[in-house]
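All protein chains but one are shown in place.
Entry: subunit A
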Amino acid sequence: MSNSTENSHEDLSRAEAAAGGSAPARDTGGPYRAVAVFLALIVIAALAYGLIDTGIKASALFTG
C-alpha cells in the first residue's frame, strides 16, 4: 500500500513540476468549478426553502 501511495504522490508531484510547480493538476478547472458552484446553489436554495417553510410553521406558535 505504501508503494502505491508513494507512487501516487510522486506522480502528482511530477505532474505539478511539469506544470510549473503549482498545477491545477486534476480536474478542477472550469467545468469542475461550474458543478461545484451549481451544487452550492442547490444546497443554499434547499436550506432556504426548509428554513422558510419551518419558520412559517413555527410562527403558528405565536399566532394560534
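Throughout what follows, contacts are C-beta pairs under 8 Å (C-beta built on N, C-alpha and C of every residue); 3 or more make two chains touch, one makes a residue touch a chain; residues count from 1.
Going forward, contacts and distances are computed from a predicted model.
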(request) Using the UniProt record as the reference, specify the protein name of the hidden chain from among "Cytochrome P450", "Succinate dehydrogenase subunit D", "Monosaccharide-transporting ATPase" or "MFS transporter". (result) "MFS transporter"
(request) Quickly run down the residues of subunit A that touch the omitted chain. (result) 1-2, 4-6, 8-9, 12, 16, 22-26, 28, 32-33, 35-40, 42-43, 46-47, 49-51, 53-55, 57-64
